[in-house]
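The structure appears below as structure tokens.
Missing here: one protein chain of the complex. Every other protein chain is in place.
Chain lettering (A, B and C) follows the sequence in which the chains are written, and residue indices restart at 1 in each chain.
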Amino acid sequence: MAVQKLKIACAGLGRMGKRHALHFLERTPRAELVAASTPDDNEIQWAKQHLEPFGVRLYKDYDEMLKHEGLQAVVIASVTTVHAEQAIKAIDANLHVLCEKPLSTSVEVSQSVVDAARKKPHLKVMCGFSRRFDNSYRDAFDKMESGLIGRPSIFRSQTCDKLDPSGFFVAYAEFSGGIFVDCSIHDIDLALWFFGQDSQVKSVVSSGITALQPELRKHNDRDNAVGIVEFYGGQVAYLFCSRMMAAGQDDATEIIGTEGKLTVNAQPMANLVNIYESTGIRREIPPHYYGRFEQAFVNEANEFTACCLDDLKLPMKLTGAVQAVKIGCALQESLISGKKIYFDEMGNRSEKALL
Amino acid sequence: MAVQKLKIACAGLGRMGKRHALHFLERTPRAELVAASTPDDNEIQWAKQHLEPFGVRLYKDYDEMLKHEGLQAVVIASVTTVHAEQAIKAIDANLHVLCEKPLSTSVEVSQSVVDAARKKPHLKVMCGFSRRFDNSYRDAFDKMESGLIGRPSIFRSQTCDKLDPSGFFVAYAEFSGGIFVDCSIHDIDLALWFFGQDSQVKSVVSSGITALQPELRKHNDRDNAVGIVEFYGGQVAYLFCSRMMAAGQDDATEIIGTEGKLTVNAQPMANLVNIYESTGIRREIPPHYYGRFEQAFVNEANEFTACCLDDLKLPMKLTGAVQAVKIGCALQESLISGKKIYFDEMGNRSEKALL
Amino acid sequence: MAVQKLKIACAGLGRMGKRHALHFLERTPRAELVAASTPDDNEIQWAKQHLEPFGVRLYKDYDEMLKHEGLQAVVIASVTTVHAEQAIKAIDANLHVLCEKPLSTSVEVSQSVVDAARKKPHLKVMCGFSRRFDNSYRDAFDKMESGLIGRPSIFRSQTCDKLDPSGFFVAYAEFSGGIFVDCSIHDIDLALWFFGQDSQVKSVVSSGITALQPELRKHNDRDNAVGIVEFYGGQVAYLFCSRMMAAGQDDATEIIGTEGKLTVNAQPMANLVNIYESTGIRREIPPHYYGRFEQAFVNEANEFTACCLDDLKLPMKLTGAVQAVKIGCALQESLISGKKIYFDEMGNRSEKALL
Partner (left out) sequence: MAVQKLKIACAGLGRMGKRHALHFLERTPRAELVAASTPDDNEIQWAKQHLEPFGVRLYKDYDEMLKHEGLQAVVIASVTTVHAEQAIKAIDANLHVLCEKPLSTSVEVSQSVVDAARKKPHLKVMCGFSRRFDNSYRDAFDKMESGLIGRPSIFRSQTCDKLDPSGFFVAYAEFSGGIFVDCSIHDIDLALWFFGQDSQVKSVVSSGITALQPELRKHNDRDNAVGIVEFYGGQVAYLFCSRMMAAGQDDATEIIGTEGKLTVNAQPMANLVNIYESTGIRREIPPHYYGRFEQAFVNEANEFTACCLDDLKLPMKLTGAVQAVKIGCALQESLISGKKIYFDEMGNRSEKALL
């Protein structure tokens, strides 16, 4: 009768860290959140109230937490700059790892996590691209796989955040890697998923503007950008990312195939309510990505747990996370240089167009 | 090479009369509007500007207009109270007739038009239920006829007018025949169309309220009402009519069959624009029925013209217009009496339920 | 630091019983499912696999289960015919009760549960109308409460089940109380919620057909029905219930107020995917009510648990469940008799219309 639960710890208790901690504590029946770490005093206070009473041990030091008796896995939700370092330490400590995206804003650093993971093939190491766990994206993927739209050929995807007039995005841009690495990384990962995990990028090009926040320019960032990603194999993805969507989180995707098209969230909505009033018919939409993807995060926690406990194959390769960062960084570079960037079939930069 | 056009006159130049006149003048290539009549001086002024310059002869007297040289047809868009009288006079003058709905708010008077028309089988006499000419309703009907939803069984339809705070509807209620005769007559006609023109009513019952305009009660009317109509043959229609829709004209219909359902305008919209703003996503809807059915009225004018010129069968029987008034009047009676009303298979009132 | 969890048992492990048991076991962090009972051997087998390994004690006898050490609450998901008896026994055993709807298909029996509960005011006794816990319905209710649509006046609601060609519904009709008691009870409960829990019914009338399953007639049931419910206070609800919806579960509600309208699920969808293919644009819808209301059931479990642990007021009165059954039974009676049924302001049947 002894039901085994996965003993997991949460690193970082910021906005997403709190959510991951609570998902593993309350909504992942096969997991047991045993520990959490954060260097931040406010976050420790929050944890004393919301985690400690339920048997979660709190640590101010990540390294200490890794030594927690019986610990089997770590979910890393700290600031992006320490993702890779913490992931590698956990791997070295023989722990399964679920790391928030991105592994790093640097391709090389991202790759170092893959290298570390390769040495420990018994461990489950996953970069948490939440949309992979969203029921609608999964349904679309299954429909595509079943042949419903023929051969997928063109991919359109956008990640549009609600305008935050507080200036948060400007400060955030210093470390975020830029809008393509921070926002579009999800869309890039989706493109790799729908076009095939081993798709090779052939070129990227992008353009952007600072419509509302010119201060972003000092961090080489923009508040709106579009990009095109060509793949060897003859598919094209085109992307839009924005920090100024008035209505809320507006993330939509289209997969255009030779025999049909699938859309995901082309008509965003917060719920099933419509309001008829003198100005017309209105519906609300989720203000933030968590309003759109809450259930996907919960699915992620449960599936990661099952993969660890039952030694199942993870739903995506870790190498894909590096490929996504590589494409995101190249798009960000093109955004600033104004130039198109080419890659040869080996994945190396090339000076000229390869037709 | 002499192309024959139908010489038609328009009786009444009120709100709908103006529209009918212009439809025949400008948007019905095979018709020629040769005359128009109205006793109203303001309407005459309007006509001097918009009709007369294009060769339309104006009359203050309807009877005079009927004698217009070469006249072949009349469209009657005057006040409801004279519909029947004018229609019968036109029939007696050997003119085709397109009469605005309803023929009359009285079943007997409506029947008198049918009786008159029966004596002149060479004439086209049609009561203009505009929705019969709407492309969406027609598409739904064709799909049903093709068997797409199996056997039609339940019919839901609503006619909801935008709130008019001017008090217009209260004054109007004195002559309109009531909300079921004025608004729901369209839905009743649609039910007869979709269930079959010769469907026999078995019972009607209704309930209503005066949510905003209690003054309607002095004319035995309500501003919101729902009703159920049972037919021999085992189908049921249920209806909603309202005078207080905040967003605009909200007319929707569902036809539920044994193998599927068809909806028409279940998601009303003024056009194809959506507005994303801080309060959500919004679309506008037509403020009035003409915004929804303009093209249907134009189709009606063109098809009536073709039926007259080419001696084609009209798309609906005139007897249906009497049946619609009969059901509408019974619903209106039930609304006031609070009682269910039964009919035997001959169409006569019955005191008790016939199961 | 001792976090108290609600020790709860589940009675009945049929279709809904399994779900309730798993909700309390896995998705209700503050509850501990300690026991489950069922007289059915197949259900016991299922429970040995899915519940027992997690520490849930299994009982074949409900009465025995009630004596389980430390038990604090029971969720009753057995067949409708024993709902009331089991609820009263649990109340007598000083246990909180969450009972699946309806309390009974009989008004008197339903009332007996209320009477029992009244004697134990410290207990939480709730009839589980799941839609009350649905995020969309709640959002609509909050918007109405905030005045967004003025005074709610007309209420339209439908519960349409996917066609089940197996004949299940015919067998089920013997005990279900009929389509209005089984399906529309949800819509009636919603009407009472939106119009006010203490709304007094003034009249009911209904009509129905057996479009596909004439065998239902032997149990005085129909496969499609519409009804009108008038309330003292000047509101009207009208309802549609069906057992033959081709596309899946099609449950929609509209609340029409003096200044606007709210719709809930007027455009059903299984998820956020749209499929463009040669026949047009298509989306799927949930096949069954659990596909639509899963999260509402989980919310229900969590909120009931919180009410028990923290001695909070339940979100709805138990008397409403009796009122809903009363209206449902009257609609079912009218469906068979073909007659309108009137109530006086005391809630007693009246022979004649009260205007």
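By definition in this document, a residue touches a chain if its C-beta (ideal position, glycine included) is under 8 Å from a C-beta of that chain, and two chains touch if they have at least 3 such contacts.
Only a predicted model underlies this, so the values are computations on that prediction, with no experimental measurement involved.
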Residue among C:D164, C:E215 or C:E277 touching the omitted chain: C:E277
Omitted-chain contact residue, chosen from C:D134, C:D161 or C:D250: C:D250
Residue among A:F141, A:F240 or A:F297 touching the omitted chain: A:F240
Residue numbers in chain C that touch the chain omitted from display: 245-248, 250, 267-270, 276-285
Residues from chain B at the interface with the omitted partner, ascending: 1, 3, 25-27, 29, 52-55, 135-136, 139-140, 143, 148-149, 259-267, 270-278
For chain A, the residues touching the chain missing from this view: 149, 151, 153-154, 156, 203, 205-212, 224, 226-228, 230, 234-236, 238, 240, 242, 244-247, 250, 256-261, 266-267, 337-340, 342, 353-355
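Keep this in mind: only the chains that are shown with their structure count from here on.
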Centroid spacing, where centroids are CA-atom means, of chain A and chain B in whole angstrom: 56
Centre distance in Å when chain A and chain C are each reduced to the mean of their C-alpha atoms: 39
Where chain B touches two or more other chains, by residue: 245-247, 250, 267
